[in-house]
Each structure stands twice: as C-alpha cells, then as structure tokens.
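And then chain A:
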Amino acid sequence: MNTKEHSNFFQGKVFAILGLLILLIVPNFVDTNVQIVFILILFYALCASCWNIVCGFVGELSLGHAVFLGVGAYISSLLLMDCSLSPWIGMFIAAAITAVFGVIVGLPCFRLHGPYFALTTIALGELIRIFVENNETVFGINLRGAMGLVLKQSGNQFIAFEFANKITYYYVLVALVAVTILVTWLIKNSKLGFYLTAIKSDPDAAESLGIKLTKYKLIAMGISCFLISFAGTFYAQYFRYVGPSRIFSHDMSVQIALIALVGGQGTVFGPLMGACLLVPITEFLSEEFGGTLPGLHLFIYGIVMILVVLYMPRGIFHPVTKLFKSIEAKLFSFGKKSVQKGEK
Partner candidate 1 sequence: MLDVKELRAGYGDIEIVHGISLKVLDNQIVAIVGANGAGKSTFIKALMGMIPVKKGTVTFDGQDITSLDTNKICDHGITLIPEGRQLFPQMTVEENLDIGACTPTTRKDRDRKKEEMFELLPRLRERAKQMAGTLSGGEQQMVATARALMSSPKLLVMDEPSWGLAPILVTELFQTIETVRSEGTAVLIIEQNVATTLSIADWGYVFENGNVTMEGAGSELLCDEGLKKAFLGI
Partner candidate 2 sequence: MGEIIRLEHVSKKFGGLVAVDDFSGEIETGSIVGLIGPNGAGKTTLFNMMSCTYPPTSGKIFYKGVDVTKARTDTMAARGLARTFQVTKPFGDMTVVENFMVGAFLHTKDRATARKQAEEIYDYIGMSCGRDKPANETTTVDRKKLEIGRALATKPELLLLDEVMAGCNPQEKLELVETCRKIQKCGITLVVIEHDIKTIMTLCEKIVILHRGAKLTEGTPEQVANDPRAISAYLGEDYHAGC
C-alpha cells in the first residue's frame, strides 16, 4: 500500500502540484459565484476526508457520519449563542466533545460488520435527527428543536468567525483540509495506519497479531470525529444557520460517503479528488437545470455515479494518478531517461 501509493503520487507530482496550485490560487481571481463552488468543494472534501479516516481505512461504510458534523456544528454554535464564546475556541471544545461522542457511539457500532454496520449508522443518523427535531431542550441546553440554530450577524469580525469576503472563508477551509490530509497521511504511515489496513483485510489475522480491533477502530473514529467537527463549525459559521433536518440528514451522510468512495477510499488524496469531480457537477447541473427540469440534475448525478463505478470501481484516485503519470511520462520522456539511468 504505502510504497506503491507514494511512488504513484510523487510520480504524478507535476499534476498534483498543479492541482493544488489551482486550488490555492485560482479562487482569488474568480467571481464570488465560482468561489462558492470552490468552498463547497473543500467543505465536502473535508467531510469526506474525515469519513475516510475511519471508514476508508477500516473498510466499513458509515452512512451516518453527518451526525458528527451536526454535533460539531451544534456545540460550537450553542457555545457562541449561549456563552458568547468565539467559534475559534468553541470549535476545539466542540471537537473534543464530538470525538468523545464518536467513541461512545462507535463502541457498540464497531461490533457490527458490512451491511449491518452501514444500516445501523443510517438508523443512528435518523434517530439523532428525529431526537433533535422533537426536543427543545436536552440536559437543560436549549437546542431549539426543529427550528434549528440561527446565528446572528455580528459584523465582519475575525473573532466571530465572520468574514466580509468568501476568500477568507475559503482559506480557512484550505487550512482545515490541509490539516486533515496531513493527519490522514501521517496515520497512513504510522502504526495506526498499518493496523487499520490490516484490520480491513483480515480481522482474524489482525487479532492474532495482537491488534486490539476495537481500540484502533475507536482511535480512528475519535480522530475522524474530532476533525469533522471542525467542518461542522465551519458549516454553521458559513451558512449562519444549523437546522437538524439538513445537517443530520441521511442525504448529507450519503453525500459525504459518496464523495470519499468515488474518490477512492483509503487513499490520502482520494476524497479531495472525489469532491473536485462531484461537487462541481452537482453545482453546475443544479444551477443549470434545477429550475427548468427539477430532477434532471440528480438524474445525471446518478448516471455519473454508475459510470464511475463501472469503469473505476475502486474510485478515481488510482486511474487518475495513473493517467497523470503516463501523460507526464510522455511530456517529460526527454529528461526522464537519464534520470532512470542515474537511479539504476
């Protein structure tokens, strides 16, 4: 896994760097309207990367990850609304609580496998959604039930996580995504990553080698929830509204999982690639056809999914890097021969 992927990634480095540069620089020079799409790309990339940390590595499909996104969003927003705590601090408190919550939830869930696991996470998501919708207060905290949390504008203050222009939001996301990808990469190359991959390929063998299955799954879960909670805080601050029927929705969970799966689960950059492919398609189609032919955009979305799976069943990451590599090899075949000789 590691060695292979590294070489892949670094051999396609021209494109990788190009891609990252586009993500870093281009949003500065486009309309706000395009910036929104970039923000959504990174937002979903962030969520999908977090999903990937636990599900991609362990090989179980969680279809309820929006719950943790929502918990993060709720906690940091409540801290802001009720305790006037800056989201910059609140998001860490939220992350810590979400991580603990994730571990508690994961404890029973990870006893299940395959479809049982996937569908239990669906049930969990629905349960939390209905619960929040129907309960105004929980433990004396006013969750405002189905109405959701409306964050008041407080003027463009950095301290309040509120910015005048989209680009600032964007760079906040860039930082979050960078951290997440870095964490993913570190995990992948550490004991944890080896253990998770081992668990994914054969839990029995893994256990016989002294790997505590639940412990490592839960560590991954904790990290994943910690990070996705940041995405939740971002969501709340960016849209300035957190409603249970969306943030805890099955649709949201599925979307997160889809992007990671289409990108390539268990890979470091897959989720980002998945988001780069799917989010613009959705946004474009929904804008173009949402008003005239409701349903068309989701229809095409479905077809795209089918095609991706049929032709790249393990996600777009490997085929795309392979393609980049071969293009690169052609483009730079000149200088390459000497390099290869040198290597040998």
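The set was built so that all candidates are chains of the complex that A comes from, given by their letters.
The rule is short, and it goes like this: a contact is a pair of C-beta atoms (placed from the backbone, for glycine too) under 8 Å apart; a residue touches a chain by one contact, two chains touch by 3 or more; residues count from 1.
Computed from a prediction, not measured in an experiment: that's the story for all the values here.
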Among 1 or 2, all from the same complex, single out the one that touches chain A.
2
If we count contacts the way the header does, which residues on chain A are in touch with candidate 2 in the complex?
1-4, 189-191, 194-195, 197-198, 200-202, 204-213
